[in-house]
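Shown next, in structure tokens, is the structure this report addresses.
Every protein chain except one is present and positioned as in the full complex.
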Amino acid sequence: MKTLTNISFWLLLVVVAAVALVPIVQGNVSMREDAFYILMLVILASSTNIIMGYTGYVSFGHIVFFGTGGYVAFYLMQTYQWHFVLAALVGGVAASLLAFLLGNAVLRLRGAYFALATIGINEAVRSFVSNFEPFGGSIGMFFNFSMYDAYGGAKNAGQLAYYAMVVLALVTIAVSFLIKKSKFGLGLMSIREDQDASMVLGINPARMKVMTYTISAFFPAIAGAIFFFKNGLIEPGPAFELHRSVEALVMVMLGGFGTVTGPIVGAVVYERLRSFLITNATFSNFHLVIAGALLLLIVLFVPAGLVGWLRLRFAAVRRFLE
Amino acid sequence: MSTLQVKSLEAGYGEVQILWSMSLELQRGKLTSLVGSNGSGKTTLLRAVTGLLKPWKGNVTFDGKDVTKISPHEKAEMGLVLVPEARQLFTDMSVLENLEMGATPKAARAEFKQTLEWVYTLLPRLKERQNQLTGTLSGGEQQMVAIARGLMAKPKVLMFDELSLGLSPLLVINLFEVLLKLKTQGLTMLLVEQNVQMALAVSDYAYVLNNGRVDIEGESRKVMGMESVRKAYLGI
Partner (left out) sequence: MILSVENVSKRFGGLQALDKVTLSVNEGEIFGIIGPNGAGKTTLFNTINGVYTPTEGRIKFRGEDVTGLPPFDLSKRGLARTYQVVRPLGELTVRENVTVGACFGRENLPLEKAEKVADEVLEFVGLTARHDMLASKLNVAQKKRLEMARALAARPILILLDEVLAGLNPQEVGDMLTVVRKIREQGVTIIMIEHLMHAVMNLSDRVFVLDYGAQIAEGTPQEVSNHPKVIEAYLGDPEVAKRFLEGTSS
């Protein structure tokens, strides 16, 4: 495929990998922790972009896949002592299956109705999990500290989790890039622009939308599995926290929807801004106000987002910044 | 002196130009008809003349005054009144209330009672139904209310947009007989019509539009037999 010979593809992956390895090389654990969290946001934002940026379907409840992956993986690790990588992959498949089954029904809806339905799905799954005994009900599940012995101790497990998150982030970015530059991606963007015209051109929207939704569920699920593996504790609230997927949407809009680098930039900028505001004496009390105002400004004046705007303004940028 | 004159009018919607240098004249006391196939610009011309659409070029002169840039309600005050396409009546109001609304211009308000009586003699069916909700009337009756409402404004020039739309041939004949009565009372009228045969039968002078331009014009009787009218509509 032509993308694999595209230099900006490899450049992007190398840059992300290099930045991600800085905390490891420097041996700085707190930096690594920050990077871990940011990489997770990058994965969430990129997956949200796959369904929203390319297809135009705004998934407000995308966090449901994060929680689903987390819970399924945790259960397998806790109950059957599966290795976290294997458990995570199964968690990913479980979430994709959920997306596939629900997608057929929910993707028929348009615009606001779809968005509302995704919120409904998240709340329904959270409710279910809170009452599902095998998953610990409302208390959730937690690891015995000895769980980490298999990985050489808790500290080592933390490092392994980090590597896993880095790899996942690179895979997610790669997939996002491949989709965008493929015939499949072109079809998706066509659906986003005008679904009816797309049908007349030979595109089967239903099939493509479900496929995309399924793919977009896989990565957040694995991210959830890794996150909760490292956390050692999973509860329904944090696993299905709705505002996290809303934040992911903000990141996508901020960085630039429909681009590969946009969600990355958006995740980093948003997270940096948020932690700056929270820890700053002057702004900590109204950091949400400022974040909200920022979002409003972006949507009103730069709806293409930071990367999107750069790509529109400078043709040269378009060539290497996807 | 003619009461309404349009000179080299150009107008359109957004990027799309509909009228290309249109010129026409209404003779005082005469019924002039404006016909043309769909997309020829008939309704666009009316909207540009009344001011609902801002002309791009050219001017509209009413009784010697340049009214091109004047708003529709000011033109109504001056006596240039439009009976719009699809009537656009206040369906939740009674017939009488609609007629009251028609008499908004100052001169009309002052003579409301006399004008109402005159309108009722012209269209007696409306007097019977004056308290009925307009939305419950038949198509033909609603069209009568629309005409009556226009008359309540005491117009000097009355323009009609697609009077016959959706009405049976008998109703159309009835309505056009009303127009003839108005003509005997000296009212200057412009009739924009889909039904060419009827429009030519009722009017004194006719303009045939094609693609936003005047293709044919002349006395209605003469235009009626013209092969070129058929050609204007059917292309060959």
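When the chains are written out, they are named A and B in that same order, and each has its own residue count from 1.
The criterion applied here is as follows: a contact is a pair of C-beta atoms (placed from the backbone, for glycine too) under 8 Å apart; a residue touches a chain by one contact, two chains touch by 3 or more.
These numbers were taken from a predicted model, which means no experiment stands behind them.
Peer 1: If I'm reading the header right, one chain is hidden. Which shown chains does it touch across the whole complex?
Peer 2: Across all of the complex, the chain we cannot see touches A, B.
Peer 1: In the full complex, which of A:N104, A:Q159 or A:S182 touches the chain missing from this view?
Peer 2: In the full complex, the listed residue that touches the missing chain is A:S182.
Peer 1: Can you work out which residue in A:I7, A:V25 or A:V200 touches the chain that's missing from view?
Peer 2: Within the whole complex, the residue contacting the unshown chain is A:V200.
Peer 1: Just name the one of B:V83, B:L200 or B:I216 that touches the chain not displayed here.
Peer 2: Within the whole complex, the residue contacting the unshown chain is B:L200.
Peer 1: Since one chain has been left out of the picture, which residues of chain B touch it in the full complex?
Peer 2: Listed in rising order, the touching residues are 15-17, 37-39, 169, 172-173, 176-177, 180, 194-202, 211, 229-231, 233-236.
Peer 1: Which residue numbers on chain A touch the omitted chain?
Peer 2: Touch with the absent chain occurs at residues 2, 181-183, 186-187, 189-190, 192-194, 196-204, 258, 315.
Just so we're on the same page, only the chains that are shown with their structure count from here on.
Peer 1: So the centre of each chain is just the mean of its C-alpha atoms; given that, what is the distance between chain A and chain B in Å?
Peer 2: Those two chain centres are 62 Å apart.
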